[in-house]
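Of the protein chains in this complex, all but one are displayed in their positions.
The first chain written gets the first letter, and so on, giving A and B; residue counts start at 1 in each chain.
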Amino acid sequence: MSNDIFVLAEHFKGQVADITYEMTGKARQLATALGGQTVGVLLGNDMATLAASIGADRVLYVNDPALTHFNPEAYGRVLHALIQKHNPRVMMIGSTSMGMDLAAALSITTGLPLIAYVTALDVEEGTLVATSQIYGGKIQAEAIPDGEACIISCLAGAFPAEAGRVETGQRAVETIPSPVPLDDLRVRFVQLIEPAGGDVDITQQAILVSIGRGISGAENVELAQELAEALGGAVSASRPVTDAGWLPKTRQVGKSGLTVKPKVYLALGISGAPEHLEGMRNSELIIAINTDPKAPIFDVAHYGATCDMLDLMPALTEAIKARQAA
Amino acid sequence: MTVKYEKAVAIEKESVIVDGVDISGPWNRMFEQRVIFEYTPERIEEIASIPGAESFAYCYQCAKCVPVCPVDVVGNYGPRKLYRYVQTGMDLSQAPELWLCTTCANCLRVCPKEVNMVHIMPAVREQAILDGKFVPPELQQAFENTAKFGNPLGQPQRKRDAWVSKAGVPVPIIKDVGRPVAVLWYVGSYPSYHPRGMDAACAAARIFNALGIDFAILGKEEKDDGDSQRLAGEKGLFEALAEYNIATFNKYEWDEMVVTGPHELNAFKKVYPQYGFRRPVVHYTTFLVRYLDRLKPLLKYPVNKKVTFHDPCYLGRHDGEYEAPRRLLEAIPGLELVEMGRNRENGYCCGGGGGGMWLDSFTTNHTTMRLSEKRVMEAAATGADVLAVCCPFEVSRFEDAVKSTGNDHLLVRDILELLDASMRGSP
Partner (left out) sequence: MNIIVPIKQVPNLTDELEINDEGTDLAHDMVQYVLNEFDEHALEEAVLIKESVGGTVTVIGVDTTGELDGILHLALAKGADKAMKITGDFMPGTPSHVQAQLIADAIRTLAPDIVLTGVQAADDRDGQIGPMLAAHLNLPYVGVVTGVSITDGQAIVHKEYAGGVMAEFIVALPMVVGVQAAHRPPRYAPVSKIRQIAKTARIEALAGVETAQAGSTVRRMFKPEAAGHAEMWDGTPDEIAEKIADLLAEKGLLKRTL
């Protein structure tokens, strides 16, 4: 076993995902403490430029047409082979749609321990300590892997992406063909299906009026639209609202939706589940309205109040119009 | 261009032979089913054959029910209309109309044939649910919450008596009291968990203490009465709760149960006897009115407001109690009681009963406005400052309606809150 820290670099539609930088930044800290190297692992096809952009001491780029698009079976086989061959100290995988298909399966095939939903990761006197965020974000668990080598599944936003972006490792890219055959896969990627187009891109908005379960019903969404119009912004929502069909999926903020960083994020009737916070916690100004004073949203908001959002929206629309007319 | 006309085909027998004698003639059409509709009237039978829904077939379409049906005022409804829809082919078990009735019983009050929607609707709903037909999601959530957590709001059982710390007066938990009590006060789910409900619960606690009533509550052992869930079609859920509640009530010795809300009054007084529970239960208004002599001197502060009172369907029409709430209000100094046009037996439903509390997201698509909004407009038209209620469903419904109809000057208060205000001097 080496003391290297391997990071699975995630990419989508030709771009390296933020989570990759978050993990490579953290990997540098671990590698320094453990006396190993950071190794970015990129699986793809025709992605030499992407490979060169990953900040690590080495980049293992596995190039194969079967890896063009994410395929859990293909990626799983390749990663398994790489882990077996290189025996890294830590294999870091994002807790994302892609990563969640891989990490737990690899734990079984390689026999390595897996610690998931990790928000903090450090080395204490040569021992890795990982903190998981579980039970809907209500509980944290600090754990030590049994044995030295392990797989760590990291929550998006747990570590700063900046650290990974300024990473100045050598980036020696080693391009290799797939170490295992990929011609007999049982899982076949067919196509990507984009959501219905012609809607607002909430990631480009400076002001977001974001509504949660507290909106209580489709008929109240109008109030949010009016407020957003008055503010010159757009309406976004947490998952329960888009699941109910009251707004299209393209308006969803959060782990399975979009990440936004507007100047103003008005969180109305949103409790602040971790999956939602992931999508908006870096907004410049967060104002939260929720009738529950203990709602986790207040932990990330800058200002808050416990009045009813259905009362607040029309009142705020009026207050804004009054100031604009003055 | 020539238009081809088809000669109408006579709907009549070719020949008519009766008892072997051929009596054919222009009158042959008498001997065929008169064609007045293209649909089958069997659906009426389908409904009437569901146990509990037999009276649906009694309707002879006099339509006395339609003008008194609260939903018809904001939509197209009433037993007579339903009868006609079903007669003309509507499958009630899959129609939105199944979920609009609040079981307010105003129709039953005037029906010469006793077509009983309070029995019919739950029976048809129950069958629809058992057959896996569409259940409005909000209602489904209320059922699931009640089943899992003992209350439709989905709050933890453990927190059911958390409100007690806000009352500022002792609220004994019967498990800890360890002796028989005079009054077991069944608080209810909304007064235990809903912010506005808790206001009324605290007021009640203060009033009981001031009157020196020997009372206790069940606290964490209390579960929802489930009556509205039963009327919305979940009889199984109601029975599961009844089993639990009756066993819990019977664990303790108490002389009389006082309930905060008319729906639990209905459950415990009218329905639980079928399950073997026959102990005395009264609504808090009926209870407090007995103590008027003791209460009046405590009502020191005037409440100088014009107040109109909304008769809850399940206290008024269903229980016959119209006077006790009024006598309590009239006991408050400075309070001027004004009546709405639709009062007492003809009271207009707030829309919360029969599952309506958890169907607003559904009914909004089938009515021009909410029943609570219609009622609030009526209350505002009396010139009242305060709309007084005594059912825990009503406060939140009417407060929402006050906002959505732009009647923000109209305060909504439970009678308990008004009595408490008069006792303590709060506004």
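By definition in this document, a contact is a pair of C-beta atoms (placed from the backbone, for glycine too) under 8 Å apart; a residue touches a chain by one contact, two chains touch by 3 or more.
A quick note: this is a predicted structure, and the numbers were derived from the prediction, not measured.
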{"item": "Contact residue for the chain not shown (choose from A:A130, A:V173, A:L208 or A:A237)", "value": "A:A130"}
{"item": "Footprint left on chain A by the chain that the document does not show", "value": "12, 69-73, 76, 97, 100-109, 112-117, 129-130, 132-147, 150, 153, 185-195, 206-207, 231-232, 243, 248-250, 252, 255-259, 263-264, 266, 285-289, 293, 296, 298-308, 311-312, 315-316, 318-325"}
{"item": "Residues from chain B at the interface with the omitted partner, ascending", "value": "126, 129-130, 132, 135, 137, 140, 143-144, 147-149, 154-158, 233-237, 239-240"}
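Basically, only the chains that are shown with their structure count from here on.
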{"item": "Chain A and chain B: spacing of chain centres that average the CA atoms, whole Å", "value": "47"}
{"item": "Of chain B, residues touching chain A in the complex", "value": "137, 195, 360-361, 364, 400, 403"}
{"item": "Of all residues in chain A, those that touch chain B in their complex", "value": "216-219, 244, 291, 310-311"}
